[in-house]
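Of the protein chains in this complex, all but one are displayed in their positions.
Per-chain residue numbering starts at 1, and chain names A and B are given in the order in which the chains are listed.
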Amino acid sequence: MSKLFIKGNEAIAEAAVRGGCRFFAGYPITPQNEIPEYMSRRLPEVGGVFVQGESELASINMIYGAAYAGVSSLTSSSGPGLSLMAEGISSLAASGFPAVLVNMMRGGPGTGAIQGAQMDYMQATRGGGHGGYRMPVLAPGSVQEAVDLVYEAFDIAWKYMTPVLVVADGYIGSVMEAVELPPMKESKRKEFPLYTTVHLNPENPHRRSSCTMITNEVDHEEWNKVQAAKYEKMAEELVRCEEFMMEDAEYVMVAYGTSARVARNAVISLREQGIKAGLIRPILIWPYPYEALRKLDPAKVKNIFCLELSIPAQMVEDVRFGVYDRIPVTTYGRSAGLTFSEEDVEELVKKTIEGGEK
Amino acid sequence: MEKIYSRPKALQNRATGYCPGCLHGTTVKIIAELIDEFGIQDSTVAVLPIGCSALDCWSFETDMIISLHGRAPATATGIKRNAPEKTVIVIQGDGDLASIGLAEIMHAANRGENLTVIFMNNGIFGMTGGQMAPTTLIGQKATTAQGGRTEAHGYPMHMCEILNELKAPYYIQRCAMDSPAHVREAKKAIRKGLENQMNGKGFSFIELMSNCPTNWSMSAEKSIEYMREYTLKEFQIGVYRDGGEK
Partner (left out) sequence: MEIKMKIAGTGGQGVMVTGKILGYAASDHNKFASFLPQYGTQQRGGTASCTVIVSDKDVTSPIVGQPNTLMIFEQSALDAHIGKLKKGGLLFININTCKVPERDDIEVVAIPVDEMARAMGSRQVANIIMLGAFIKKTGCFTEDEIIETLSHVFESKPQVMPMNIQAIHEGAALIK
């Protein structure tokens, strides 16, 4: 199959359409504007609907309605927009509604920076909204992987009946690379059964009654238990990570997204210089691949480097949860739209080695 | 014996959950009667808000969804655009529609979404316990304006008039629920709003002036008198737009 040289944001939009997306609602924010722009012209071609919401609040609630109607739908935004959507995402999760959300991450906090960054790790992996829900968080490391994961995200959303978040740093949205696009999937509206119908209208269970406030405490807790079991199942079944040159690695980098691409180059270069470096790259950041860290042998691994386009470091909390205090962990990152290079990472590793030998 | 009236099929067989004397129960009844009349029970989706109108979930025997506070028009947009064969009825109170949800109602109206919006205006936040709403009259007491609303809190907002500034809406009418004659008028307006949607005409907005005996701290009778003496003087009933024309 021939490859297409295409910008990340546009590739993501096309992958969503091919994955079955037939409704998009969103509000402009840099650096993801090519996604709604592409959707506005593409969705009508496949019988889908595009609406530019008047805000992120409206957009996520349009997705809420579309999900209720049984349509595979997508919204995309960046950090500040995701913050505004938090209540809606919590409600999608609370209702057990399928939808796919893209966060093309930029610098933060606050208005932050329009350039790419990885500043929303906590927001993404700890829910972002209220009430203690969980959702799968896919973190592509290239445009091709973004295509593959967005395509798969709709299957995950429908399999587990959950919102699915795809977090990519702005570099993945704005870079152009050659990608292979997956085939177009058939997409049909599917009016799925709703748990809350049992509560709101027990005598007519065929009615579709949806509500996130279940006033009967016993029913409500029962639903919380159903949801909690689902979160556990997702945590068990969706863990995915790539291990690169890890067999004999003494210096282990942990990074996702564009950081992982830089880290991979650093690993290759360090290996050429005789330093046994390796890389653990989470492909989903929730559930987190703790096992890849737990199995590290402290007698072999001398140092772990947690690399992120974020200051302060965020993912380190998950890394530490995986390694406890068995192996030293060094955090390193850049932020505010600045990046680190493979040379920066190499220097960091070498300095650590020198420091350790003194 | 001949049966001359029975509970509409589109109404569940249980108490509404509304306070004694509240006119919302009557509203639910006439909407349910119209759903029966049009034979659309199985294709109707009621999009309910946060606030007392959410209690409609105990009343309607149709599909429904309780949306987030203020966002019912956005949720309804998501449903109607994807399931155009449904009749989507949006019901919102004044706190929900005119305060937190102002952007959503304005833009759904401005897009001319093919929806029927029923706006229950009783001039107060009911469910949360009588706080001031954007529709509270000057001088009217609320738990967050205990000496009565003053100009420092702004003036009552007239949603029919505001929406009538937009080009896209097809039908805008304000009715009142205070008397049998007015209720019949309201039912006629809602019938029109539903017909408009079924004929693909676009956005219909029906504001229903209502009461809140509990939070106005009045008897049911007194609340009706108050409506007639004050509320309906501030909020003029009438057809603001019919058939897309001002």
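Basically, a residue touches a chain if its C-beta (ideal position, glycine included) is under 8 Å from a C-beta of that chain, and two chains touch if they have at least 3 such contacts.
On a predicted model such as this, the values are computed, not experimentally measured, just so you know.
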item	value
Left-out chain, listing which of the shown chains it touches	A
Selected residue (touches chain absent from view) among A:Q52, A:S83, A:N224 or A:T339	A:T339
From A:L138, A:C211, A:V262 or A:V349, residue that would touch the chain that is not displayed	A:V262
Options A:V46, A:M176, A:M213 or A:V226, residue touching the unrepresented chain	A:M176
Absent-chain interface as seen on chain A, which is shown	3-5, 114-115, 171, 174-178, 258, 261-262, 264-265, 268, 339-344
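The rule is short, and it goes like this: only the chains that are shown with their structure count from here on.
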item	value
Cα-centroid distance, chain A relative to chain B, in whole angstrom	40
Of chain A, residues touching chain B in the complex	22-23, 25, 49, 51, 53-55, 57-59, 61-71, 73, 87-88, 91, 189, 200-201, 203-204, 207-213
Complex contact set, residues of chain B against chain A	12, 45, 47, 54, 57-58, 61-68, 70-71, 74-83, 86, 103-104, 106-107, 111
